[in-house]
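Step one of this worksheet: look at the structure below.
Excluded from the complex is one protein chain; the other protein chains are retained at their positions.
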Amino acid sequence: MLAFILRRLIQAMIVMVTVAFIAFMLFQYVGDPVTNLLGQDATPQQREALRRDLGLDQPFFVQFAKFAVNAAQGEFGLSLRQGRKVSVLIAERFPATLELATVAALLGLLLGIPLGVYAALKRGSFMSQVVMTGSLLGVSLPNFLIGILLILVFAVQLKWLPSFGRGDVVSFGNLSTGLFTIDGLKHLVLPAFTLSLFPMTLVLRLVRSEMLEVLRTDYIKFARARGLPDRSVYFRHALKNTLVPVITIAGLQLGAIIAFAIVTETVFQWPGMGLLFIQAVQFADIPVMAAYLCLIALIFVTINLVVDLLYFAVDPRLRIERSAAGH
Amino acid sequence: MAHQHSVAPAVAPAAAPAIPAAPGALARFLDGDVWHSFKNSPVAIIAAVIATLCVVCALFANWLAPHNPLDLATLELMDARLPPAWEAEGKAKYLLGTDDQGRDILSALMYGSRISLFVGLASVVVSVVIGVGLGLLSGFVGGRVDAFIMRVCDVMLSFPSILIALLIDGVGRAMFPNAHDTLAFTVLIIAISLTGWVQYARTVRGSTLVERQKEYVQAARVIGVSPARIMRRHVLPNVLGPVLVLATIHVATAIITEATLSFLGVGVPPTSPSLGTLIRVGQDFLFSGEWWITIFPGLVLIMIALSVNLLGDWLRDALNPRLR
Partner (left out) sequence: MAAPLLEVSHLRVEFPTRRGTLRALDDISFDIAPGEILGVVGESGAGKSLTGAAIIGLLEPPGRIAAGEIRLAGQRIDNLSQQQMRTIRGRHIGAIFQDPLTSLNPLVTIGQQLIETIQVHLKVSHEQARQRAIRLLQETGIPAAEQRIDQYPHQFSGGMRQRVVIALALAAEPKLIVADEPTTALDVSIQAQIISLLKRLTKDHGAAVMLVTHDMGVIAESCDRVAVMYAGRIAEIGPVAEVIHRPKHPYTVGLMGSIPSMDIDRERLMQIDGAMPRLTAIPSGCAFNPRCPRVFERCRTERPDLMIAGATRAACWLVANDNKVNA
């Protein structure tokens, strides 16, 4: 197992280095690195000094190494659009996205798994058809459209919930959260629900199809043949086997949620990293783009690693060494 | 028991009867399970009808649309912000209302659908070509090439498509700050197609690996038939079914991706508004009560995506022998 972890760590490093490389290429060759670091308003002398400092006359790999070292410390220079340090900008916005993504992920799982199980067990019934059609809608409807529709209904027509921004937040040092204020929660409802729909429908469909597959297996047939009650067959056996592959995919969804947050944050003007990134793309603000890229890659890689370890914890076939088999 | 005594007796071939002519391809299709499944699935039929309707409107927008929203000369500012025709202040001339510039929403929808469909389909085509090509290469050549391509697939899969598309688009923007429309479209199509090719590559690679082991392929290689020919004649036909299913669903995804990018302001150029652009523009008017500017493009987008998705779902079930 140790070998497995080591291998995954090495793979993770390779991915990070590749991503850093791409970010580096962005930095150096798309747009001007000096401008990227100093901002638009630097004097020619400052530029010259920086050019020498940066060692832009140095060989390629030296420059890359410097960039990588900087990146590892979170140093990406100044935002072209705002003139402030990229690292500060991102740190400011990160808690908002984290809060949104986490709540959305939890919602997605808490609703998606039971609905998926229901749709599998009551296959063919009217309610399960409704659920499945609903899930199809969830996959077909673009995220932003759902957000707009929700705004139309709940904010414009019914006026129950606010339609943009984050509301009142409570801060703990660098982290701020709106979970502890009514106003903050109200602001969180619509964006979190919108964001949760995609992973929810994915989990729902996955759980349903996995469960249907599992219900067709020989061991379920054998369990039935032994006279085990339905409750045991479905929830002790089938559900356990269903959830194992679901865990991996659901875990990976967390990364997708953070990325999809870009759209949700735009619709609801939620002050998170995603909104920052979009503004960076519109403006061709390379340092912010590069920083976001590296951060996202780090998050993804970490999630992948954790999910792999989770798999180990859950599936005994991977865990236990094969003991000597007798006849 | 020293030997396994099997009960199945040896079978001698019966005398071959006169072989009737094989039915043509169309006849076989109509008799086959796919068409039968289609006829019996009201959902699939409705989806197909809706999808065809949208495509026709989009293709023939020039002739079907009552107005031309792109022609600035025909716009009448006096007619701006009119609600749909069935509401009190609406005019019959503008069936679904107008936006803040006086553009007819219905016509804008048709032209917008055309852009959306064009970008979506083009992206899928490019995606399929890249994916199938790389998949064939990977499966057939094997070795380092295969390992490398699969690594790339793994990495790309772990990133959400929207991010990849945004990145490529952003880079394109930075590299060509004053790009004209064609270039902008090209970058957009490339961005979207690069998000979706992996599924084809993997599927095709899998099938290629299976076929490659089969004896007739090995025999062909021994005779000296070129690998390209083998891939084209033997592997490709076997793979088209799953690829078709994937592509159908992918069209919906591509259209949605384009709409999302345009909504975010980084998709199609503003001179050729797609449905996403229209929705973006319309969102600003939600609070002043002019809901039709954003809702109708949204509805059309939903219709297209939903019908294509349903078709894809049905196709997958129809082509899967196990589910029947």
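Worth pointing out:
Going in written order, the chains are labelled A and B, and every chain counts its residues from 1.
Please note the rule applied: a contact is a pair of C-beta atoms (placed from the backbone, for glycine too) under 8 Å apart; a residue touches a chain by one contact, two chains touch by 3 or more.
Every value quoted in this text rests on a predicted model; they were computed, and no experiment measured them.
Of the listed residues A:11, A:82, A:209 or A:241, the one in contact with the hidden chain in the full complex is A:241. Checked against the full complex, the one of A:4, A:29, A:160 or A:219 touching the unshown chain is A:219.
In the complete assembly, the contact with the undisplayed chain comes from B:36, out of B:36, B:93, B:180 or B:221. In the full complex, the hidden chain is touched by chain A at residues 217-230, 232, 236-237, 240-241, 244, 315-317, 320, 322-323, 325-327.
Note that in this section only the chains that are shown with their structure count from here on.
Listing the residues of chain B that touch chain A in their complex gives 155, 158-160, 162-163, 166-167, 169-171, 173-175, 177, 252, 256, 259-260, 263-266, 279, 283, 286-287, 289, 291, 294-295, 298, 301-302, 305-306, 309-310, 313. The residues of chain A lying in touch with chain B in their complex are 15, 18, 26, 30-31, 136-137, 139-145, 148-149, 151-152, 156, 163, 252, 255-256, 259-260, 262-263, 266-267, 277-278, 280-282, 284, 286, 289, 293, 296, 300, 304.
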